[in-house]
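Since the structure comes first, as structure tokens, the remarks are kept for the end.
For this depiction, one protein chain was excluded, whereas all remaining protein chains were kept in their positions.
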């Protein structure tokens, strides 16, 4: 079901049972898998591949308990050229995904996120709202990227990273502050990074480390709590 | 494909390629996204929103290796009023979700689970069978809630919690006992809580803590293994 207001590029391949809602714009040479849903206003670049069952352009919701309601107005979802999106993904309105990005199966990306050129968001990765991801960054499978987090260029995140942004754990006295991972930082698998922590340029966080203090540039930290090691 | 035995409320919006199986009951003012599957006997309240591709009312399965087979008879899935369900969720028969609950995208909830009013089950959260969750509880993204666990009212669980219920790790000598999180307990991101552990009222578990002993009410524990800190 393709709405008659959709602007369709040339040489677009569309699978079975696809829905493209009103005012969506689809570039040239795009491949859209089976059962894909492209919500209203979404803008898809050229040479993009979207695998089966993915949902693009979703609108956030809230319930009574949520202290922070999602914004009422959000710009369109914008997907650049040469982006590849896996199966069963959910990507929200108000987000921009730049050229050459790869997004794995079963990943979800919330509203107001920016992902820079040629970065990789792995399978089953969850990216929360208002997060900035640079270019040539890698976020491996099943990692969790909290809201208001910054991941700079060339950062490499192993599988199963856990992050948080609320030092009062839901008691709402404070501002949400996600961690900041500076350029070229490397994070081992299943590390935990606490709210507002800064990981310096080219620093390394070991697998399973629980990072409770800032890490200096080029420093290597391991353990729970994480402490520097001297090499 | 809507079965002719379905009882449909008034003012129901239904997306494309939706399936509603026999004997399902849909309340008033319900919004059903594209490609949603509502299995037989499911009962959906009023003002419920179900996003694209979610599957409601699934029946559990087993293979030869599973020691504990799922029950042969399960009551219907019951969803209360004002519930919001994300995209790509899977929710089983025999479970009750009360009014005002929010369930994030890509979450799965097994059979015989109860979730109280206005609680939040985050994106990609997995809730196993026979678990009780109170009201106004929050379970953040990518957390894992094991079977036979109890989460009381106002508990707040950060992202990536891991829990378990089998102290013999699959050797089957013992009963499954999930952790019990008492009223108002707060759990930091990526904590691990062992089988049968009780986290007392308003206690706090730090990020990345591995909790091997009960935690007293109001106590704060951190580390691996988790130990109390004095503030």
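We just call them A and B in the order they show up, numbering each chain from 1.
Assume a residue touches a chain if its C-beta (ideal position, glycine included) is under 8 Å from a C-beta of that chain, and two chains touch if they have at least 3 such contacts.
Bear in mind the structure is a predicted one, so any value in this text is a computation, not a measurement.
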Could you tell which one of B:4, B:64 or B:230 touches the chain left off the display? B:64
Would you indicate which residue among B:25, B:120, B:185 or B:210 is in contact with the undisplayed chain? B:210
Sole contact to the chain not displayed, among A:60, A:170, A:200 or A:223: A:223
Which parts of subunit B face the unshown chain closely enough to count as touching? 1, 17, 19, 35, 37, 53, 55, 58, 61-66, 88, 90, 106, 108, 124, 126, 128, 142, 144, 146, 160, 162-164, 166, 169-171, 190, 192, 194, 210, 212, 224-225
Give me the subunit A residues in contact with the hidden chain, please. 15-17, 33-35, 49, 51-53, 82, 84, 86-88, 100-102, 105-106, 118-120, 123-124, 136, 138, 141-142, 156, 158-160, 186-190, 204, 207-208, 210, 222-224
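Keep this in mind: only the chains that are shown with their structure count from here on.
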In degrees and to the nearest 5, what turn takes the CA positions of subunit A onto those of subunit B? 120
Centre-to-centre distance between subunit B and subunit A (centres being mean Cα positions), rounded to whole Å: 24
